[in-house]
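Excluded from the complex is one protein chain; the other protein chains are retained at their positions.
The block that comes next holds chain A.
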Amino acid sequence: MKPAPFEYVRPASLAEACELLAANGDARLIAGGQTLVPMLAMRLARPSMLIDIARLEELRGIRAEDGAIVVGAVTRQAVAERDPLVAREVPLLAKALPWVGHPPTRARGTVGGSIANADPSAEIALVAATLGAEVVVRTGADTETISATEFFIGPMITQVPPDGCVTAVRFPRRPAGRVGTGFGEISVRRSDFALVSAAAQVVLEADGRCAECFVAVGGAADIPLRLEGASALAGTRLADSDIAEAIADDIAGLDTMSDLHASGAYRRRVARTLAMRAVAEAREEASRVH
């Protein structure tokens, strides 16, 4: 459990970090290191250089910008968990963060790191996909913004090129009006990796009809997936039967993973149940807002 030797550098700016990354083919970025360090310890990763971006001020912090709450990539999960702006403006993220790893991993782990790592069961990635957040990626001197619904390609695979760096995640601000959120996951023990998870955000009209409903599932397939059929819920009263009907095709079409912990059939069943519960929780929460 000892990593192979590597060179350690701590660049003074994002620009310098990107130059180092481009100039060293097998270099890796490190921020919180809560996934990378175990991979180094088990020698599943053997980079020649670690580029430490954890202290870059330009990648840190949480701020409101137009319609988004911008979370700097190296913002620690524990910081986001306690942030009043996140609690008020991105309630779904606030609800999901306590489910991410354990207190000690959240103390070091970063929001951008979780997104870049693209674990299929990661809660932050699920929230980003649910809300249609945007991931800001810098490659060399270029910056591009990628929708979280397109950012994830497969397990641990994203659109970020080898010399790219996730610099921020832009979560849409809570819409005006009656908003509710729901989140749930099933794991072997609390704080373990989710076998399946689901997240939802609902906006209700004054008369209680659904104005907007987003719901996504994580851990079931190889990336967090938004259930697009939920758009048909607009105008309904979000009765359990409405929800079941709206998501049926998406659930049936899930390309679920099978592994030692859970079969694909189990994941599909749990994905349906958790998605329904998440929407119902969001509905109940929104209905209490007047």
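Here is the rule we use: a contact is a pair of C-beta atoms (placed from the backbone, for glycine too) under 8 Å apart; a residue touches a chain by one contact, two chains touch by 3 or more; residues count from 1.
One rule holds in what follows: contacts and distances are computed from a predicted model.
J.: Between "ABC transporter permease", "Homoserine O-succinyltransferase", "Aspartate carbamoyltransferase" or "(2Fe-2S)-binding protein", choose the name on the UniProt record of the chain that's been left out.
T.: Not shown, but named in UniProt as "(2Fe-2S)-binding protein".
J.: Of the residues A:102, A:209 or A:237, which one touches the chain left out of the display?
T.: Selected residue, touching the omitted chain: A:102.
J.: Taking the entire complex into account, which one of A:14, A:29, A:45 or A:78 touches the absent chain?
T.: Touching the chain that is not displayed is residue A:78.
J.: Determine and list the chain A residues touching the chain excluded from the picture.
T.: 1-8, 30, 33-34, 37-38, 40-42, 50, 52, 54, 78, 98, 101-105, 107-108, 189-191
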